[in-house]
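Got a structure here, written out as structure tokens. Questions coming.
Missing here is one protein chain; the remaining ones are kept as they sit in the complex.
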Amino acid sequence: MKIDKNTTLKIAKLSRIKIKDDEVDELSTQLSSIVSWVEQLNEVNTDNVEPLSNVSMTKLPLRKDIENIKDNSKEVLLNAPDKLENYFAVPKVVE
Amino acid sequence: MEFITIKETAHKLKNKDISIHELYEIFIKRTNNNLDLNAYIYFNEEKIHQQLSAHSATTNLLNGIPIAIKDLFCTKSMPTTAASKILKDFQSPYESFVTQKLLNQGAIFMGKTNCDEFAMGSANTTSYFGNVINPLSSKDKPLVPGGSSGGSAAAVAAKLCLGATGTDTGGSIRQPASFCGIVGIKPTYGLCSRWGVVAFASSLDQAGIFANNVEDSALLMEGIAGYDPNDSTSANVNVPNYCQSINTDLAGKTVGIPSEYNVQGIPEEISIVWEKAIKKLESGGVKIKRISLPHTKYALPTYYIIAPAEASSNLARYDGVKYGFRSELFSSLDDMYELTRREGFGKEVKRRILIGTYVLSSGYYDAYYLKAQKVRKLIANDFENAFRECDFILTPTTPSAAFPIGDKEDDPIKMYLNDIFTVPASLAGIPGISIPFGKSNNGLPLGIQLLSKHFDEQTIFNVASFLEKNND
Partner (left out) sequence: MINLIKGKTSDWETIIGLEIHAQVKSNSKLFSSASTKFGSDPNSQVSLVDAAMPGMLPVINEYCIRQAVKTGLGLHAKINHYSVFDRKNYFYADLPQGYQISQYKYPIVGEGKVIIDFKDGNSKEIRIIRLHLEQDAGKSIHDQNPTKTFVDLNRSGIALMEIVSEPDLRSAEEVALYIGKIRSILMYLDTCDGNMQEGSIRADVNISVRKPGDDYGTRCEIKNLNSIKFIKQAIEYESRRQINILEDGGKIEQNTLLFNVQSGKTKPMRSKEEAHDYRYFPDPDLLPLELEDKFIKDIKEEIPELPDQRKKRYIDEFKLSNYDSSILTAEKEISDFFDLVLFTHKELRSSAKLVVNWITSELFSILNKNEINISKSPISPDYLGKLVLMITGNKISGKIAKDVFEEMFNSNKSPNDIVKERGLIQVTNTNEIELIINEILEANKDKVADYKSGKKKLLGFFVGQAMKLSQGKANPKILNDLLLEKLS
């Protein structure tokens, strides 16, 4: 199988999505079949082909260095699940 | 009185054939009678009346017109959920560029339409808020409206509004337009701003339009297109007056018919409609040219590497810290992330995030993501080459008519195949429109798709209008 149980758990960890033990097998199977399916791209000869990362027909626009002095704290914190005095609050991180 | 098109409705309002309040009584009533379609995530009569009170008439053609907004566009006056539990209580403090444009022209928002969660899906069966039902379904056999913009398509098809916004990343406007028998257009990448549109796959997402006819779709497209300096991928081009410039004289034009779209196993009814369209164009003086888009069959797998990869990164911000749903039980920050995203995201979204993470991960990036980027280049080249030989391209929109809800759920790939004809144009960034042009054997609408060069929407409006007029 392309994506085994350990790989599934590793990807889930990187993605910060909890997968329960009884879900791993089915998920691994599904992911494996999708990955196998997309591997048909190997049939295509892409020697000397430049990757296309953007179909935008423009050049990178540049912004002038003018600061916006508006205090957005109300809007920014409006939907915060947990906050205290204009700080976002999250479970404590121990480094 | 019938209110099918924006133009005639605007006319009637101007002539005072009907008052704006009377008009909205009709649309509100109709919406209330069709709640079972589940086309809206947010529909609130009070909000509509508030807009009507604040409304003042102008000469703008969109003024006073009822428009439905896909719940992927951030709006200040109505919640924005992206059809996900993870944003179910989100109140956006800002208005997306596209919806602000509509508001500036006096459009009235009927509500926020249902869609696949984070625009991931092609049947509108992944929404946290339940499936949308195709208005053309019979009572006993609910059909999918298509996805991801199923709610917007259903709302227009059921005449709950006169137009709707949608987003199209791999076909999410064109495919539901085909399934619901209406017009749907995805513009050139960069023509419409993505600012304020919940991002799925940044290099593919585009805002677009659903309408009852081509003229309305052109009018609405003009209404939402335009340069936005806040979107670095926005094209700084002038938006033509598509609507006024529609020219159905196609004599001397050449249409490309790509042989690779003749996929084995596609039902005959699809080919019949496609042939019908070809014949019609011929009768209008259009030259038929068989063309080749050699990498067509690789478009879907290419898409299903690139889109999930970008999505896995775009959806990393939904972490329970700044806004949105946060799980109740957790013991640490990482735990909070993992449980919040486990509970907050649906199956399809989680699957795509995992695929996306995988194809970008160390050791796999070159084999998958980089490879897909290169094949994407070849697909884009195919179109570039093709447009040297023809002015526009004609294909079927979908490989089938609308199917029953519940079908294709057992295998994700089966669902992905719905987008087989729409994905290539998304990868190349070229515009595409779907118009209803025939019926399946059991009487369901089938659409045909027109594609043109970058920023040549006018051509596809012209051809679509011609075909619409000559559809017998």
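All chains are identified by letter, namely A and B, in their written order; residue positions are counted from 1 within each chain.
Simple rule for what comes next: a contact is a pair of C-beta atoms (placed from the backbone, for glycine too) under 8 Å apart; a residue touches a chain by one contact, two chains touch by 3 or more.
All values reported here derive from a predicted model rather than from experimental measurement.
Put simply, the hidden chain is in touch with A, B once you look at the whole complex. Checked against the full complex, the one of B:197, B:211, B:224 or B:378 touching the unshown chain is B:197. For the chain left out of this panel, the touching residue among B:19, B:58, B:104 or B:230 is B:230. Set against the missing chain, the residues B:322, B:347 or B:439 yield one that touches it, B:322.
Think of the hidden chain as still there; on chain B it touches residues 73-74, 80, 82, 87, 90, 92-94, 96, 194-199, 201-203, 229-233, 309-310, 312-313, 315-317, 319, 321-323, 333-334, 337, 357, 360-362, 365, 369. Residues of chain A that touch the chain left out of the display are 10, 14, 16, 53-54, 56, 58-69, 71-73, 75-77, 82, 84-95.
As a convention for this text, only the chains that are shown with their structure count from here on.
Chain A and chain B have Cα centroids separated by 23 Å. Interface residues of chain B facing chain A in the complex, by the touch rule stated above, are 89-91, 93-94, 189-190, 203, 229, 232-236, 295, 298, 301-302, 304-305, 312, 316, 319-326, 330-339, 341-342, 345, 350-351, 353-355, 357-359, 361, 368, 370-378, 380, 411-413, 427-429, 454-455. Those residues of chain A that touch chain B in the shared complex are 3, 7-8, 11-12, 14-19, 27, 30-31, 33-35, 37-44, 46, 49-58, 60-61, 63, 75-76, 78-82, 88, 90-93.
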